[in-house]
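The structure is given below, and queries will be raised subsequently.
With one protein chain removed, the remaining protein chains of the complex are shown where they sit.
Per-chain residue numbering starts at 1, and chain names A and B are given in the order in which the chains are listed.
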Amino acid sequence: MSELTLQNRCLLFEVIRFPNKVLGLDVRDWEMLIRQARRERLLARLYYHLHSAGCLSSAPESARLHMQSAWKVAEKHELSVRWEVDRVLYALRDIDVDIILLKGAAYLMAGRSCAPGRLYTDVDILIGKDRLPQTEKALMVHGWIQEKLDEYDQQYYRKWTHEIPPLRHRRRNTLLDVHHSITPNIFRYQINYDDLMPNSIEIAPGLHVLSDEDMLLHVIVHLVNEEDFSSGYRDLLDIAFLINDFTDIEGFWDKLLQRAQDIGFELPLYYGLTLVQHYELQEIDSTLIQCLEKRLGLVKWPFRKWVGQMLVKVTFPKDRQCRENGLLLTQWLLYVRGHYLRMPLYLLLPHLLRKSFTRKEY
Amino acid sequence: MRVSDLSKPEFIKLVSDQGVSIKTGPFVVNIQSPIKTLQDNLFRLYQHNHVAHRQEYVDFNIRIAPPKSVRAFWRPQAYFYLDDRVPFKPLPYSQAFPMLEWGMNWCVSNHAHQYLIIHAAVIERNGQAILMPAPPGSGKSTLCAGLVSRGWHLLSDELALFSVETGKLVSLARPVNLKNESIDVMQRYAPEATFSARFPDTSKGTVSLMAAPAESVDSAQIAVPLRHVIFPQYDKQSTLHCNEISPAEGFLRVVENAFNYSILGLQGFELLIKAMDKVPVLSLEYSELDTAIDFFNGLVDV
Partner (left out) sequence: MAWTLYAGTTLHTFLKDGDIIAYQEESGDTHSFHPVTHELLQLLAQGPAEHSDIVSRLNNKFELGSEDIDEQVTEVLLNLERCGIVERR
């Protein structure tokens, strides 16, 4: 074990921030680094990171092969997403509809710096509510079918969230999520297609992504109101990479603040920016954060500061070298909070109970 | 240093403590476990394998152990840990050793995309490799074990590894998985071979493993070109019978048996097209091991 590993809290975290730190690693360190990256589903990203920084040659051959394997998987995922978007557009070409791509697929198609090395589970698209029936119909003609869910989950989806249950393509077995708002109906941060479309960026005929400000706010809102933080660190990196893409664009920060204010997203924005600042992943103007603190009256809300501290814990890599005390409890508390933000209490308790009984047991 | 250079108590201590790092073909696997049957069978079946030295990178850190719960005592289970994660369901404690073998196969087929990996047996003689893709029930493992006991080198009974770089087949030289009747068949056919204990009541029935001979382990670092593809089918009623399969059908049937063809994409397609160029593809029905082995010997001019 090298001096570097003994000194620092988490090898993966240090290497992502300073790639040339790999130059001092021994064989056991490399094994640990690969293990940590694999656990956070960042092994392909690590490969890309080290390759871009010109540091790959210092890796043991076997470690390089492991990283390269992960990269091949990510390349395949990327190809799949591109094709899926292509097929969706083909299916909808006879309807007059403009799609907004969300999340991972949007980062990829818009060339955002958080895209390389990414793994994707599905494609998320946003459609106007009035277009939903035609869209669903056209997709089903082209081979998409409704995912089978049990009765309870079907009701949950249709009534309480913003989504029709996910669609699965019959041949390709890929998942497509069609939304009309980007947050659940009952969620206080509800915002729908009509609010997002005017500012969106058209990247191809009929294909849009969110504006820079909305894209960043969306990923922040999802992270800070999450229930499941198993990819907390990766989500945090997404935020940092997006900030990196936008920070030098003229007027970006002013527009971001204004937008957060207009749509009531100031609290999540505050959490997101303080997280990035805490971990020193990007330069964030302190006056900006102070401005948000003042507007949110945070002195009066110690609970919110406490939530902020919990978020810090769960967005750090979870390997045993990096793990902090009390992680499991923190994760559970935030899980409950995440659900609370989605459902009223009288529904929350039965839902949580039901979910815990049907959780897979290993 | 090989496993055979260690005394049994030394080996057991290693496996119980920090684990023993064994070279299996191109991979270094560190295996740590407190389970006695696993330790015993590992020692006996891997005698010819090299123990990796400390400076070698460990590809897979594996631990097989009972959980820290009531399932350590009541209907005891064994968990397979790869780097502290549990990739699949636990099995009964008594099946720890076969679980290690299946788990190592899983590790390779999911993390080694420097190879195009086909679910097939591969054996070699006279520098010529024969690929035998086959679904369960075709008798491939028995045939593979039979060939290996009659002078053929074992590359693998389960995973054919085509190097993306060279297009040649790379050897793992790990034990052959036998099940049910074929265990008795092989113990009669190759009484000098080393067999593990029998493990009853697994999902595949009763399972036992036959160690790779020393020559197979020693020649594991030499990659070999593919010369024949044979789809075996054991049928106790039939006489030896072979049919030619068209190149396109042969290609597609091999692809059907691939683990990571879709991940390798165009690279995998081109590799396999090139590797199978001028390679005859046959289906082979047989009922007698000796007759089948003669046929194989004939293919490589023995």
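In this section, a residue touches a chain if its C-beta (ideal position, glycine included) is under 8 Å from a C-beta of that chain, and two chains touch if they have at least 3 such contacts.
What you are looking at is a predicted structure, and each value in this text was computed from that prediction instead of being measured.
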Option touching the unshown chain, where A:Lys21, A:His51 or A:Arg87 are the choices: A:Arg87
Residue among A:Leu79, A:Ile95 or A:Leu329 that touches the chain left out of view: A:Leu79
Chain not shown, touching residues in subunit A: 76, 79-80, 82-83, 86-87, 90, 143, 171-172
Subunit B, residues in touch with the chain not shown (by the definition above): 246-249, 251-252, 255, 261-262, 265-266, 269-270, 273
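The definition used in the following text is that only the chains that are shown with their structure count from here on.
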Subunit B contact footprint on subunit A (complex, rising order): 27, 30-31, 35, 38-39, 60-63, 65-66, 68-69, 72-73, 75-76, 79, 319-320, 362
Of subunit B, residues touching subunit A in the complex: 28, 54-59, 61, 83-86, 89-90, 111-114, 262-265
